[in-house]
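The complex appears here without one of its protein chains, the remainder shown in place.
Then we have chain A:
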Amino acid sequence: MTNQRPTLRQFSGAAGTRLLGFGSAQGNRVVTNDDLSELVETNDEWIRQRVGIIERRLADKDQTLVDMAVEAGAKAVANAGVSTSDVDTVIVATCTMPGNIPNAAAQTADRIGIKSPAAFDLNAACAGFPYSLMVASDMIRGGSAQRVLVIGAERFTDWLDWTDRANCIIFGDGAGAAVVGPAEEPGIGPVAWGSAGDLVDLIYLRDGRYIYQEGKSVFRWATTQIAPIAERAVELAGLQLSDIDVLVPHQANLRIVESIAKKLKQRGARDDLRVADDIVHSGNTSSASIPIALDHMNSAGRISSGDVMLLVGFGAGLSYAAQVVICP
């Protein structure tokens, strides 16, 4: 007797995907290094030298993570020139929601006016945006989605110990977003990603409450291990480092950003490579830092349509991800 089993139908989607537009939002309060020196034993010169931050943006008391995600997401949808009814999936990359339930994505989508989309949060810490971008791209290529709103959103204010001068000076609050859609000409390259769970103790919540990192060890990891990941993403896309116009590393620390850029230039990236330095006025906003930097560079005319941009995120987990994208 033959066992007649039903065959499931499968979908496949567009051959390629691309970014369609950007948006961002930040904490309402501008907090300078001098402001911080009134709270903890620190000073402007020390902070500028160690992390390259001049000021960061922190959320108002009543400005929630979701508020910032909504603002950034709505701007990205408008900037992409699509309507909310075109968006069928919302991914929020975040690691600082006040609780695990509910997630940020569903309520963010609803407030933007996107009706009943697939909506979920993704936690790959500071690598969250490139991770989410790849998931979004593969969902479209696999036929599970048509247009995906990807948002990185963080509110570190809730997780800072204002007596820990090594850590509280680093972080900021904000959200950045991009819309991903189908394309005939590929605009999002393959991902180079992974994790290093053996180094989980380098970045964690101290006492379950306060963001803490082993500064020297994280610096060593980021300045030695991340440039090769970025280079791998360029290889996977079938390009050379000399093809890259813009480098947007996670804005962890300006010295890490500069170190990654220097290493890539030693390996063949051009001297006129434009490098995101958004941390200087935004602070480290984890999963939001790459899309905020993209949106700011876009608004300032520092990137333009067709630019070949290399994104690389890295952070707690440890997690990392890089890909090449084309500026919309």
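The working rule: a residue touches a chain if its C-beta (ideal position, glycine included) is under 8 Å from a C-beta of that chain, and two chains touch if they have at least 3 such contacts; residues count from 1.
Following the convention adopted for this analysis, contacts and distances are computed from a predicted model.
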Protein name, per the UniProt record, of whichever chain is missing from view ("YeeE/YedE family protein", "Acyl carrier protein", "Multisubunit sodium/proton antiporter, MrpD subunit" or "Succinate dehydrogenase/fumarate reductase iron-sulfur subunit"): "Acyl carrier protein"
Touch with the omitted chain, as defined above, among A:R29, A:R50 or A:R232: A:R50
Residue of A:S83, A:T224 or A:S242 touching the missing chain in the full complex: A:T224
Those residues of chain A which, in the complete complex, touch the missing chain: 49-50, 214-217, 219-220, 223-224, 255, 259
